[in-house]
Each structure stands twice: as C-alpha cells, then as structure tokens.
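The block underneath contains the structure these notes are about, expressed in structure tokens.
Omission of a single protein chain aside, the complex is shown with its protein chains in their original locations.
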Amino acid sequence: MKALREFVDKQKPHFEKGGRFEKLHSTFEAFETFLFVPNTVTHSGAHIRDAIDMKRTMIIVVLALIPPLLFGIWNVGYQHFLSNGMAPDFWPMVGFGLLKVLPVIVVSYVTGLAIEFAFAQSRGHEVNEGFLVSGMLIPLVMPPDVPLWMVAVATAFAVVIGKEVFGGTGMNILNPALTARAFLFFAYPSEMSGDRVWIAEKADAYSGATPLGHLLVLDADKLPSDWSMFLGTIPGSIGETSTIAILLGAIVLIATGIGSFRIMASVVAGGLVMGLLFNLWGANAYMDIPAYQHLIMGGFAFGTVYMATDPVSASQTNRGKLYYGFLIGFIAVLIRVFNPAYPEGMMLAILLMNVFAPLIDHYVLQSNIKKRLKRAKAVTA
Amino acid sequence: MYSNAYIFRYAGLMVILVAAILSSAAMLLKPMQERNEAVDKMQSILSASGIQNVTADNAIELFNDYVVNMVVIDENGNVTDEFKGAGKENSEAFKINLKEQLYNKSVNRGFKLPLYVLEKDGETINIIPLRGVGLWGPVWGNIALKSDFNTVVGVTFGHKSETPGLGAEIETPVFEDQFPGKKIFSEEGNFVSIGVIKGGVENFPADVQRHNVDAISGGTITSNGVNDMLKNVLESYVPYIQKRG
Amino acid sequence: MKVDMSTVTKIKKGLDIKLIGEAEKTIKDLVTDQFAIKPTDFIGVFPKMLVKEGDLVKAGTPLFKDKYRDNIVFTSQVSGRIKEIKRGAKRVLLEIKIEADGKDEAIDFKAEDPKTLDREKVIKKLLDSGVWPFIRQRPYSVIANPADKPKAIFISTFDTAPLAPDYDLIVHGHGEDFQAGIDALGKLTEGKIHLNIDANATHSKVFTNSKGVQINQFSGPHPAGNVGVQINKIDPLNKGEVIWYLYPQDVLAIGRLFLSGKFDATRVIALTGSEVLRPAYYKTKIGAAIEPLTKGNVSATEKRIISGNVLTGTKIDLDSYLGFYPSQVTVIPEGNYYELFGWALPGFDKFSVSRSFPSFLFKNKKYRLDTNYHGGERAFVMTGEFEKVFPFDIYPMQLIKAIMVEDIDLMENLGIYEVDEEDFALCEVIDTSKTNIQEIVRKGLDLMRKEMS
Partner (left out) sequence: MSTDKQEREPLFSAKNRKLLTNPLNIDNPITVQVLGICSALAVTAKLKPAFVMSLSVIVVITLANLIISVMRNGIPPRIRIIVQLVVIASLVILVDQVLKAFVYDVSKQLSVFVGLIITNCIIMGRLEAFAMGNKPWPSILDGVGNGIGYAWVLVAVGFVRELFGSGTIWGFHVIPEAFYNIGYQNNGFMILPPMALIIVGIIIWIQRSRNPELIEEN
C-alpha cells in the first residue's frame, strides 16, 4: 500500500495547477480517490464526519443490484434454452447468460464513464460516482438481445441529455437509467417491444411474450403461474423478472437506509389501490387480474426498488415521497391497463412523476411555510 | 385620434379588399388543387394493382387507360352507378367519401361504396379502397382482387401516425408483400376475410395459411386495426360479389 | 417557581455521538498568567481598540468596543499588562494578549441587589463591566442589543454535545451566584425566563430550586441541549421577535458582578477527547492559555485542539487561548492520512449513522474519531438524511439550498430565524455529500442580518 501511495504522490504534481497534465486533473482525482480515501481534514464546522461518502453509498446500491443481476444472467440462459426445447445443466445456462449480459454491462459502463469523465474534465469539477449505479441499472432494464450499439447510444443520450444538460449529477430531473430505457423504447421500438426480444436468440416457434404482453391482447389465461412470475423464470428485461431477487436487493437498501422505504411502500400501495379499483370495475380480462399480480409482473418491482427511489429525481421531502411513490404505483397500473401501446407503464409512470416531483415538494414546503406564517399572525393578533 | 367613422370605413374597405384578393386566388388555384388531390388518390389505387412508374404527371392518363369501370354499389350489393368513359376522376365512384359511408354502415344506415375495375395485361383487377383505425389514428389502403373476387393481387396501406418501427411497418413491403395470393373466401365459398395473426403463419395448417398473414411484432394494436379494417370493408362487398355469382 | 414534572418535551430526532475521553468529575485548579481576548469570538463585532500594548489594566478595564454599538465594551478578565495586540491579514484583530500580574486587582462596579434596581441600571452595569457580551440573542446568535425587548430569556442548563461538560458539577455550590444572576436577568424581560433542564440527568438544586424562572424539562439525544431546539419547542421565534439566551456559567458571572461588584471571569473548563491522557475539569479564567492545560496531558500523535466540542468548536493552535463562550476543550487526532479502498472495505471500526457500515450493530461503542472528511465533496444527492437528526419543524435541505442561492424570501419563509449554525452541526456530520453546512448557514444568517438592518 505504501509503495502505491508513494507512486501516486509522485504523479500528483503533474496533474496539479501548473503541471504537465493540468487539464486531466479531474481524471487523476477520480482515480486517486478510487484507490484512496483522501487525506483532507475538516477546517471549520463539525470537526468529525461520518464515514459514509458518495462512493460508499453508490457501492451499496450496486451491491443491492447483484441479486437481480445474477438471477438475470441465469434466466437469460434458461429462457434461451427453454425456447429451443433444450434443458441443459445450470452452468451452460449461466455461461450463455454471461455471454449475453456481460458485453451489455461493459458497453454501458465504458460509454457512460467516458462521457462523465469528459464533462468533469471540461467543467473542471470532480467525477461523480452516480454513474456507478446508473451504469449497472441500464443493462438490467434492457432486453437480453439488445444490440450493443443501441446500448451505447442510449447511455450517451441518458448521460448527456438526461444529466449533463441540467448541470450534472444532483441537478438532473429524470432518472438517467430510465431515460436510457425510454430513449430506446421510442427510438427503436422494434427492439424494445413485441414478443421477439425478451428471449435471447429465441426459436421462432416459441411464444416469447411477457406476462404484460399476454394481457395486452387480453390473453389472461396464458399468464404464467404466480410462482414463476415471483421467482422470475419468465421472459423479460435482464434484471426485472425476478421479484424475489429484487426483494433481496430491497432488503439491503432498506437495511442500510440508502433506499427510501417510504417510497417503496407507497409505490406498492399505489399499485395495489389502482389494481383493486380496476377489479371493482372489471370491464375486461386485464382489469380482472388480481391486484397483487401487478406487483410481480414486468418492471413494477424493479422500478419500485431501484428507480423510484433514486434520490435525485424523486421527491426530496419525506411527505412528498409518500405522494410521489403512491402516484407512481397508481399511474403505472393505470397506463398498463388503459394504454395498449405501452405495456410497461412503470417506466413512464416513474419518468412522469420525476417531472412532477419538484412540484410535489413545492406544495409540501408551502404547507410548512403557511404554518409558520399562521403562527406569526397568531402572535401579533 | 381617429373617428369611429374612419375606423368603420377603414375596416370595411379592408374586408372587401381582402375578400376580393382571397376569393380570386382561390378561384384561380382551385383546378390545380383538385387535380392534385385526384392524382394522389389515383397513384395509390394504381400501385395497389402493381402498376409501376406512376408519377404525378402521368397518373390521370394512366388511370384513364387502365381503369375500365368505376362502379358504385349499395349495401345490398346492387350497382347504382357505373362510369366507363373518359374523365373518370369526375365519376361518382371516385368522389365517394369512404369514411362517411363506413360510418353509415356502422350505424346500420344505407351506404354506397366504390369499386374500381382495371384491365391490366388482359386481366381484370378489382380494387377496393380500405379505411379503418390503427392505434393512434386512421389507417387506410387499397386491396386489389383478381376477377374471381377471391385472390389478392396486391395491397397498399397507409397510416397517419402509427409508431415508427412498429405499427408504421404496415406500409413497408415486408408486410404488404405477404398478401398477394391470399384468398378472402374459404374453399367452401364462405367469406373469411384476411386475418393478421401472431405466432408465425407458416407454423399453422394450410387452411389457416390461406387466409392469414403475420402481424407486426410489437405492433399488435395496429395489426389488429388492419385485420378489422379488412374484415369490415370486404364484408360490405360480399352481397355484391355473391350476386355476381 | 414550581417544577412541572408532568410535561417533558421529548426530542425524538437527533444523535448522541459517543466518543472516548469523557472528563473525570473532579475540578482541578489551573494556574497560568497568560490570557487573551479574541475579538473573532464575537460574531458581527467590529472592534475599536481602547488600549495599546504595554498598558496596565485591571479586571474590568475596557479593552475595545464595538464600532457600531459603542455601548458594548469588552473588558479585561485579569489585572496585568497588555502584552501584545495581534493582528492578521487585512489588520483583522486576532488576539489581545494580557500577562497577568497576579494581583487580582479589579474595577469596582459596586455590589448591589439587582432586585432593587430598575431595568436601565441593570443594563448599564452589565454593559460597563463587560459582562453584557455573555447575553446573546436569537436570531443570528449575536450579542444582544440592549435596546431590544426580548420576548423571553432562555437558559439551557445541560449540554448534549459529544463529551460535553456537566453543568451540575460546574455550578455546584454556587447557588447564590446563580440566583443573583437570574434576578438580574429578570429585570431585562417582561416575558419569562425559561430554565431548561434535562429530565433524566439534571439533579442540581442550583437549577431546580431557582426562583423567578419557568423550568422546562427535555429528554432525548443531541441537540436537545441546544437552546435553539428548546426555543423551537417552547416559544418559537417569529419574524421580528427576539429571544435572549445564556449558559449557566454566564449566569454565574452576572450573579457575581452584582454580589461582589467585580467582573469575575472564572470559568470551569472540561478538558476532553481521546487524545487527552487524564480528561478532567479545570478551574481557570476566560481566555486562559491552552498550553499549561495540555502540557504533559495529551498523547504524542498529531492532534486537533478544539475550543468547544467536536461539532461546533473552533480549531485552535497549541499556543492559543480559550474562547470567550465555551466551557470545553476537546483534543482528537488529526485525520490527514490516506486509506486504501476505504470506501469499499467493510469498516468495522468506522463511525456512521447510515448503517452502511457494520458499526450500527454496536450501539454503545465509543469511538476515537479523527478529522478526516472520509470522502470528497459532492452535489447534494441523498435526501431524507438530515431529517433524522434535525428536530425542528423545518425542511433542512430546502433551507440550505435557499441559502445557497441567496433567496431571502424563501429563507425567511422556511424558518431561518429559528435556527443557528450549531443546530445544523449533526446534519453536517452525517452528510454524505461532505458539504460544510454550518458555514453555509452562518453565511445565510449574516446575509439576513445585513438585509434586516
């Protein structure tokens, strides 16, 4: 460790003001702080600081993404062989899945980080850790067969238009990973919808429709069993199928306090309420499916745990988070049932509420402000 | 300051002036505009029957050459009007508003539908214009049938605002080229229309293959729209076809 | 007045940071002849010198006054000679060093029973003797304006900050001084004097038997002992209102002024922190030199000496002096080291409230914390963190952002009058983005003060 530190210290002057590589300061800083927690000390204010920092936070979210990732890798292989009528052992399935999923992850990280570094460099600020998470989220919401160049284009779009335009991490309005997904959905719909794309190298004869796809044409009787939807052995985006793996991640996020339990709970509540309302209405097969099934189909669980809880694009006040989450669940189910063009209502519901989150916060703040003004008036009266 | 009288005079003069300019412009340009509309419609009819190289300049000429009869039929299959001479763009059949007539059909009112009869390479081709709804807006097209009123010669589709890459695929050759050779009547002679189905037509038995084409993956609702449009419009012609024997 | 034992204000949000190095409950005498007054201790004061180097002074001799409020004077705490007037960049006055002559001479301001005096006389005596600066006001936490009529006076008798001194111990045996101080303060307001005690830990009769006050009980974690929180719960500040506040040793100084007629700057200091070998209480005077206090009593590591507690104190050098207000000195290790992959390792010995380190499993572990930031400064990304340690009915993140964009109206609407930088200290500690929040809040308060005057 000492030798490494000495090496880094030796290089450092080149990247500082007046050094040869002054322009690459942000890049150097990113690598240095990746290796070492810096030696900066407090100068005023609180002299001691909590051990947590942005890197720690982000790495824990990545950790929470591991269960759906691992399951997704296996499931990509499993679905592929299933569609081809084969039933190989565990490892060939994982092997096939790795072959499909790893390149997507690599492309997502390389593209995103390259852009992040470039922007940090040109603006002269530090590289933000946010993309550690976005870079993993993007592959998990992609269909297994997505062309790699599309992943790159979508990632670039998400980082530049979804984030840097607004001034970088912390300023963005939309969740970057969902922006990438939405971009692909609208730009290359044939690769992001239908029943061809959800199984990698699917045999033609095999129906590859997702549960939402079946419901879209009101084939409720073709739905897989609750158990397989909960377990995740169904076609779908790489990381979104397994509710149980996502629940494991949710436990990590809630236990560490990094993911907002408030938001997760209220999204689920919103989804259930809308589902039950539809049950009461019951005009078609889609409205009649039990409300809880909405939670285990499509991207509902994944969106609830990893996307809706993104602190930057969500509501920031505790009360606002409740409204925000509830509306996401509510609107997601509404879109699913009512808009046949968009089987995945979760993505759109979250993006929509991302836009409205500041407004929700505004009204929450206003009520606090009103309370204060009222108190002041009561005194003077 | 301007007096009220001035203002009224000013406004009155302006209105008259503007009205004169606009109406004379409209009168001057009207023939060209009408011609353009007719040409547009003709191009799409001709291309459904597989006639190549139709341009805006020769469309009227070609149309009059190829088309031998402009027929109007009513809900009972009776021919109410025929037009065989020159200047077919002035025929009643050409001017029928399809949307209006199909609406009349949907509310069980009487309706009139056009049928265009072409002669191409010694063969008779019957063209039926189509109109229906997709996911986001109207879809339309023309279907060309052989003289047996059963075998499809060709189709063209159009749409206003279907999703690019999904529903919008109906106007690409990939989708349209599936139609030639399909039949709209079963071997027993019952009307079945042409279906747009999911799951790969070639995986189905021959009698299904005879009447169906592949839907567009991810364009389910638009595909269903095309399916319904074909059924709805074609069945309106069944009385006429059956009367012809 | 009676103690209403039934109503205890429970503070639920907050955090007790447990550190190694609590002071042993014995009071030792600390002998030194080196003292100083640091004008930088007084927020918003522009000092105008009244003495020069070499002058002889007594306890109570005016050293400087505030240029803009020239009835507020700052007096010498000992008798002796002005040794040095130290200035910094742009001739900012840093320290007025006084070498004590050991004669303990003092100017006589006359011993009087405050109960027999009217408000004007009490104020004049406090101002002349240099005791007035002990009385501070909210909003802004600056020295109170003698022309104001505060709606109440708040005295917090307990401190919940890490390793905080125990005021029960400090005031023990000084009941008479304390009551005299309360009597004097009673003349200053038509409202109440709120004496706030810890429902579980305050037992001293000095506090509980005080007369002429309303005793309020509080319980809960830090910042329950902050006067800002107490005001917020008992009698919240509205725009245009002023509350004055003091701490127990300040009240003692006022009491002694009226009982003896002299400015007696005696102060008991808790010497605390993991780097102190024998943490204990020391009796000395305001502004005493640090060196005799720490000599032979601290570890050999590189350390940070803080006048005050680790949350809000001021960093001082080994050759510096105690501050005017704090009753505590804390010594902790400097954190200027690199840590390989520190953010990725499990980190069993790391302190964190986030539960992203395993330390949350050991609730009662005491830590030896250093001054490392443990990360780099980033944009505000995480939300809902501050709310866990911020017991006000105020949206902390939104208020901070309003200050950062200098939106005066929004700051006012979101309640900036009710808070002080120290109320945000815990937010700053736990902040993932490593922002210097107290600095921002101070800037906001200064801006408001400028706008409002």
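Think of it as A, B and C in the order they're written, each chain with its own count starting at 1.
In this text, contacts are C-beta pairs under 8 Å (C-beta built on N, C-alpha and C of every residue); 3 or more make two chains touch, one makes a residue touch a chain.
Keep in mind that what you see is a predicted model, and the values were worked out from it rather than measured.
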>> As a test of the contact rule: which chains in view would the missing one touch?
In response: A, B
> Hey, which of B:S49, B:N126 or B:T163 is the one touching the hidden chain?
Replying inline: B:T163
>> Touching residues of subunit B against the unshown chain: what are they?
In response: 2, 6-7, 10-11, 14-15, 18, 21-22, 25-26, 29, 32-33, 36-37, 39-40, 56, 163-165
> Which parts of subunit A are in contact with the chain that was left out?
Replying inline: 147, 149-150, 153, 161, 165, 183, 186-191
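In the analysis below, only the chains that are shown with their structure count from here on.
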> Just curious, how far off is subunit C from subunit B if you go by their C-alpha centres, in Å?
Replying inline: 86
> How many angstrom lie between the CA centroids of subunit A and subunit B, rounded to a whole number?
Replying inline: 46
> How many Å are there between the centre of subunit A and the centre of subunit C, using C-alpha atoms for each centre?
Replying inline: 45
> So which bits of subunit C are touching at least two other chains?
Replying inline: none
>> For subunit B, give me the residues that contact two or more of the other chains.
In response: none
> subunit B touches which residues of subunit A in the complex?
Replying inline: 188-190, 192-196, 204-205, 207, 216-217, 340-341
> Considering the complex alone, what residue numbers of subunit A touch subunit C?
Replying inline: 1, 4-5, 29, 33, 35-57, 59-60, 126, 128-130, 168-171, 255-258, 260, 262, 311-312, 314, 316-318, 321, 361, 364-365, 368-369, 371-373, 375-376, 379-380
>> Quick check: in the complex, which residue numbers of subunit B touch subunit A?
In response: 135-136, 163-166, 169, 198-200, 203, 216-221
